[in-house]
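With one protein chain withheld, the remaining protein chains of the complex are depicted in position.
Per-chain residue numbering starts at 1, and chain names A, B and C are given in the order in which the chains are listed.
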Amino acid sequence: MRIKEHPILSFSKGRKVQFTFDGKAYEGYEGEPIAAALHAAGVMVLGHSHDKQRPRGFYCAIGNCSSCLMVVNNEPNVRTCTEPLKEGMVVETQKGKGDLR
Amino acid sequence: MNKTASVVIIGGGISGASIAYNLAKKGVKDIIVVEKKFLTSGSTGRCGAGIRMQWGTEMNCRLSKFSTEFYETANEVLEYEGDIEFKQGGYLIVAATEKEDEQFKKNVALQNSLGIPTVYLTPKEAKKIIPHMDETKIISATFCQKDGHLNPFHTTQAFANAAERLGVKFMKYTEVTGIKVENGKVVGVQTDKGFISTPVVVNAAGGYSKQIGEMAGVDIPVYAERHQILVTEPVNQMQDPMYMGFALNVYIQQTPHGSFIMGRSGENEPRDLRITSSWDFTEKMAKDACTLLPMLKDLRVVRQWAGLYTMSPDRQPIYSKAGNVEGFYMSTGFSGHGFMLGPVTGVVMSEMILGEKPSLPIEKLGLDRFEKGELLFEPSVV
Amino acid sequence: MRTTEIAIIGGGPAGLRAAISAASMGAKVTIIERNENLGGQLVKQTHMFFGSQKQYASTRGIDIAEILLKDLDKYKDRIEIMTNATVLSIFEDGVISIEQDDKYLKIKPQSVIVTTGASEKFLAFPNNDLPGIYGAGAVQTLMNVHGVAPGRSVVMVGAGNIGLIVSYQLMQAGIEVKAILDASPRIGGYLVHASKIRRMGIPILTSHTVKYAHGTDKLQKVTICQLDEKFQQIPGTERDIETDVLCISVGLSPLTELLWQAGCNMKYIPELGGHVPVRDKDLQTSIKGVYVAGDVAGVEEASSAMVEGRLAGLCAAKALGHATADFEELHNDCIEQLNSLRSGHVGEKIRKGLEQVAM
Partner (left out) sequence: MLEKTGVATEQDLARVTPSKERRAKGPVAVIECFQRIPCNPCQTACKTGAIKEFKDINDTPEIDHDACTGCGLCVSSCPGLSIVVVDETYSEEEALVKIPYEFLPLPEAGSFVTGLDREGKPVCRAKVVKVLNTKSMDRTPVVSLAVPKDMSMTVRFIKLNDYFSDNTIVCRCEELTMGELRELIRKGYNTVDEIKRISRAGMGPCQGRTCRQLIMQEIAAATGTKMADLTVSTYRPPVKPVKLGTIAGGEHGE
């Protein structure tokens, strides 16, 4: 969910861009973190831990922890809480520890 | 608090733990291992933890073959409740110069004669084993499937736990401050936690073994040299064997856990006990990795660290008693290969201390070889 | 290799203030900031600051950032700004390695001022890794920087200033705060912040903690319970609150990795948030040429971070030979400001902590 109005802040957004998450089309704003765009679209589960298969959402939002690792444009282990969204990005849930491709 | 022991082993790394285990197994009571910090806190816990049988001298081939065969059943033999994580993914050792290629041909013949199943490969054949390598960077390669990698912490712990069950005492966070010698004989070890009376001291102190030798008045011709290493984020399995080159000065492997561990020797590494980090290593290592295994360029470095190699003049171990001090033994000078030789170290040192016939002809590895000038130079090292 | 006189690691309130004061003395400065924008955590702070006018009291954090950037602009010929640039290491020889926009570079400064701030502490309870359980800072970033709501409703853990402020900000963004819990029997944050929250009808449950988080794929509810005076859970006091977000705000710890790498003498001071460097009155650590300011030197308010930044900037510049006639006066002014910010009841803890790290 996006915050539509705010008593203090006004949000300057980049242009609208399209991206895919696990094959489905999504929309977000250019330059915002991938995880923020997913969160705005209601996607809170970004993956599952590789051993115990526990669901993982983003946690720290500043690239410190390892909760939000996803595959972006074929690259594994991308910290989506800080990685800026770009037009046409292919975002996927990471399987296990990720494959170098 | 003062104590008495039959044997005091200085150093709680793989060597100390293995020697303690082997002595206890042969029935020796009252063994104490003194460790300055915790088990594996020195070189063992900082090493790349590979094990290979591909060497250029008969001695090293035999020592490492003995160790490899032990590691194959170590979980069971040591009745370890964890897993030492022995992965026999092989070592692919690459030749980058004509001279190296020539040496490798000799090495393979030597290794095969000793029952080590190494094969000689063309670059194309090598690429089949590590598909993401740039095969144009090499002339040839040798491969032995039985070589591999272990988890150094669990491996040491496995020896230590087995030793403890046999009655060995480990004194952690205890620093040796002196060794008492009377009439040319060892009589005890002074520590910051008290004095231990003992007729036998085994120096397995790795990077600190020169200093420990000095405490007993024994001059050991070794020096500690910093070596650096780095580890990446884990990724799904993609590389089974260790990739190693001597002329290329590099080793790169993927652990069963998924992370890559890689290291190289620095040109101007300090020869003291410093284990700080340098940018020079980071950069050269990254460059080498990306050149030789280009796919690794997207792999992220999580941590770099350093440890000490205990260098001997001929880069071979020193298994010896001191000529001038009775009861003082040493197992040192591994020059970067002490971890993989852990099992054989324990066996031959325990035999030496108990005056038994050695299982392997290690008499050539004594301290006196340096005085006699009978060095056994090992050509195949990073 | 690139060089500079003073490298400032971190472009938050302390770092910016350090850069301005060092440059005003005539030093050549490089600010290295890991985010795209300067200002650090100020850019999330929609509330008005305390302190005195000298520390921009009654101005909102977001606006203080703007003011600092304007001041910075006055010395732009002497200040190099690197954004999207993360310092990776301080090596044995003082060389700093940096990743900037996927590029690797190095810089060798004569002095360095570390103003890396602090990171949030974590809390252990069953299922604490469920999606929907976030650090307070993460929630602030998500809603105040990116304009995205973390969820529908929130239970906040921690009634310190950050917990109280973020709760208020959540309400501002139209998100229901169901309760604020704090393990301690007393509210840790400023009481005015607390009154603000209470006025809106949000309960602040002191001597309470989160015992359990429930949910299959993401957070659905939390079980909370009461604590006795020894912080032990009182059986039978459990109750459930349905919520899709649990926000953790149980304090900050200084981000000191680089100081450890540099070999600074560190001490564990709980009053200051954890391990902090020992430092002299000029904010120089035990390693010559390595200065600190702000939360990395001990967790405090942004107001004192800015004064510390100014002090460190002045002293680092002076040590490199950039003396101005009014140095003593400026130096004393900083010390006086810090003393006044730390005086009184609220500053007692800080004073106690600082006594133990003075060199």
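The definition used in the following text is that a contact is a pair of C-beta atoms (placed from the backbone, for glycine too) under 8 Å apart; a residue touches a chain by one contact, two chains touch by 3 or more.
The model shown is predicted, which means the values in this text are computed figures rather than measured ones.
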item	value
Omitted chain - touching chains that are shown	A, B, C
Selected residue (touches chain absent from view) among B:77, B:119, B:273 or B:302	B:302
Residue in contact with the excluded chain [from C:257, C:282 or C:333]	C:257
Missing-chain contacts mapped onto subunit C	1-2, 34, 86-89, 91, 97, 99, 102-106, 119, 121-122, 124-129, 211-212, 235, 253, 256-258, 260-261, 266-270, 274-275
Residues belonging to subunit B that touch the chain removed from view	37-41, 45, 153-154, 157, 231-234, 257, 259, 277, 282-283, 286-287, 289-291, 296-305
Residues of subunit A (touch criterion as defined above) contacting the omitted chain	49-52, 54, 56, 59, 63-67, 69, 77
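The definition used in the following text is that only the chains that are shown with their structure count from here on.
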item	value
Inter-chain centre distance, subunit A versus subunit C - centres from mean C-alpha coordinates, in Å	25
Between subunit C and subunit B, distance of the C-alpha-averaged centres to the nearest whole Å	45
In subunit B, residues with contacts to at least two other chains	none
Residues of subunit A engaged with two or more neighbouring chains	none
Of subunit C, residues touching subunit B in the complex	89, 91-93, 95, 97, 104, 106, 261
Residues of subunit B that touch subunit C when the two form their complex	274, 276-279, 282-283, 286
Touching residues on subunit A, where the partner in the complex is subunit B	50, 75-77, 95-100
